[in-house]
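Complex shown without one protein chain; remaining protein chains in place.
What follows is chain A.
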Amino acid sequence: MATSDLTDTALSIKNLTVSYHNQPVLWDIDLDIPAGVMAGIVGPNGAGKSTLIKSLLGLVPSLSGEVMVHGRPYTTQRKRVGYVPQRSSVDWDFPTTALDVVIMGLYGRLGWLKRPGRKERHEAQEALEMVGMSAFAERQISQLSGGQQQRVFLARALVQQADVYFLDEPMAGVDATTERAIIDILRRLRDAGKTLIVVHHDLQTVRTYFDWLLLLNVRVIASGKAEEVFKIDHLRQAYGGQIALLNDNESLMFSASKVK
């Protein structure tokens, strides 16, 4: 299933460099992510995880680099790419309903002038159903809990029917139930052949969630299949020794004091 066509590359990045106030935030990133995997982007704070996603999507200007989605430049492939931004990136006091936010995911398909109609409402309702939020369709978004807001954002990306999804910390600040629900949805998408690229901050769950990993700290520390990347040497390199893992894997058990 996940590894059915590893020859097909969902995302290919060449020589991507991003700087902010003359400080390199991302340096010479080369990366190929195969189609149909659930890929995690992991690294310490300030490693450029969110910046990587944003620069791929053209939200942050890059100094150099080219981004290909399924073999073609990203700008020609927007319809095949879905994006779930960080929940905190918008003002949730905006006067609108959950359903309406999901319908926004269809604005790209509708083009410049066409307005969303019954068909779009129906599709949005289905997407809310998928994330278990259909009962909240007419709820004001300001009255949703953090986890519910995150699910609404996920539903908005789902209606896009994209092939490659970028998710920026979808598990940040949500309760355990929502985290399970989100992971279940993401796995179902992967099993349907979609590619999911997820910025993740919780090292404890990395091995169970992802089958492909990018370990990032300004540069690519390691990338590839999760079991090959999630190794103590790589982690130490990325996190600079400030790391303590509680894992059943013996080789990963060490304390920060032992390293430095």
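Some notes on this structure:
By our rule, contacts are C-beta pairs under 8 Å (C-beta built on N, C-alpha and C of every residue); 3 or more make two chains touch, one makes a residue touch a chain; residues count from 1.
Methods note: contacts and distances are computed from a predicted model.
Note on the omitted subunit: UniProt lists it as "Metal ABC transporter permease", one of the names in "cysteine desulfurase", "Metal ABC transporter permease", "3-oxoadipate CoA-transferase" or "Multicomponent Na+:H+ antiporter subunit B".
Considering the whole complex, the residue from A:N15, A:T96 or A:S145 that touches the absent chain is A:T96. Remark: the omitted chain is touched by one listed residue; of A:S12, A:Q140, A:T205 or A:Q237 this is A:Q140. Among A:G46, A:G108 or A:G240, only A:G108 touches the chain left out of the display.
As for the chain not pictured, it touches chain A at residues 21, 54, 57-59, 78, 81, 83, 85, 89-91, 94-97, 100-101, 104, 107-108, 110, 112-113, 115-116, 140, 156.
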